[in-house]
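Step one of this worksheet: look at the structure below.
A single protein chain has been removed from this complex, and every other one stays in its place.
This part shows chain A:
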Amino acid sequence: MAKTMIDKIWDSHVIDGEEGTPQLLYVDLHLLHEVTSPQAFEGLRENHRPVRRPDRTFATMDHNVPTVDIFNIKDMISKKQIDTLGKNCKEFGVRLAGMGHKDQGIIHAIGPQLGLTQPGMIIVCGDSHTATHGSFGSIAFGIGTSEVEHVLATQTIWQLKPKTMGIRVHGKLPNGVFAKDVIMSLIAREGVSFGTGYGVEFYGDTIRDMSMEERMTLCNMAIEGGAKMGCVQSDQKTFDYVRGRKYAPKNMDKAIEHWKQFNTDDESAFDKIIDLDATQLAPFVSWGTNPGMAIRIDDTTPEIRDANDKKAYDYVGLKPGTSLKDVDIKWAFFGSCTNGRLSDLKIAANILKGHHIADGLTAWVVPASRTIKETAEKMGIDKIFKDAGCEWREPGCSACLGMNPDHVPAGVHCASTSNRNFEGRQGVGSRTHLASPAMVAAAAIHGHFIDIREEAI
């Protein structure tokens, strides 16, 4: 019987349990950050348990870190979480890219960057956007804190195997349309829970043509469609990306030979297939309070279908039949594990170059990692942003979720390259409009969204 990549990786990691019931899986890589790990370490301490495989565990601080003046954390509780992770890593022998370390950054940016993320792996982290790492031909998913403790203690996890869904994306993306628009259009069309109970594999010529960064964006937001994981089969691009990185395998030939065995046999292996014609896509922007509440930039906001829609309209202060080109944007956020990578900053800078952001608009640029920040500075990308009137900040999760001091003020409409537009996500009362880095850059210049297919490109 034909098998998918997810089936093959899953089956090769089963230690105990039958299919159809929760199975005990080996975890190749466990990523940690300061918010969802303190209670897990505390549990180990209480039970006198060590971290079973510190060599398969890697930690950084990202959610709480300030993006200016990083060594002077004013929020004492944030400081406590950050200090606690440092203390826990030292006590339990876990590798840590700590505050100010050259490898520090959002955990989902530094895993790939350091070559920790590799094909064929099972990767977990106490964070839903762990789905990002699936873009390397691995199984990667978010877990809760009890599961973090379980993985720390045993290097394994109990999981029920999801069904598999193939998402075939074909055709050349039109100018001005990006990976972010592919995933946002899918969630808008299929709903925020279409992937519940499924592991999703993206395939087709559009995906094959995407860079590793674009695949990361795609898989990152699979969780916003309810999927347990999003993944893309590994190929030469994947191998070339991993090769030579700090923690990449030394014997790449042997590794590649191993990784190739996990490819999906054929489409008949999927439990369900969805088809998306990339040539018909447009830039997407979210209008409401979940990522499925999104429309093409050339559409107007939909009718109210239920109480959830009504609540969303009340929260964002918009009405049905509105063009998102007519909404006053006063804030722009470039960053997050979705779109804070070097390629994203390059795209945005290309649009901002020679322009200035709109009067009264605040724009923050938060690179996803210190390496990205420093590389961008070497390339002069920081200067383009600064000349355009943007603030160039230190790496971290920042105003994607606003756990650190970076908040979008109440009532303000923010064009954001992040992944969630939930109520209060970017700050109490904040109104988030998710879009691609190019669309956010154009919105920052004009003070409202524009159709970049017609104007900016």
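FYI, contacts are C-beta pairs under 8 Å (C-beta built on N, C-alpha and C of every residue); 3 or more make two chains touch, one makes a residue touch a chain; residues count from 1.
Methods note: contacts and distances are computed from a predicted model.
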Among "TldD protein", "Sugar ABC transporter permease", "3-isopropylmalate dehydratase small subunit" or "Oxidoreductase", UniProt-listed name of the chain not shown: "3-isopropylmalate dehydratase small subunit"
Touch criterion as defined above, residue of A:P50, A:G100, A:G197 or A:G317 at the omitted chain: A:G197
Which residue of A:A255, A:L342 or A:I372 touches the chain not shown here: A:A255
Which residue of A:H30, A:H108 or A:K228 touches the chain not shown here: A:K228
Hidden partner chain, residues of chain A it touches: 15-16, 21-22, 24, 26, 35-36, 38-39, 42-43, 47, 49, 64, 75, 77-78, 80-81, 84, 126-128, 130, 141-147, 149-150, 153-156, 158-160, 162, 192-193, 196-197, 226, 228, 249-252, 254-255, 258, 290, 306-308, 311, 401-403, 420, 422-425, 428
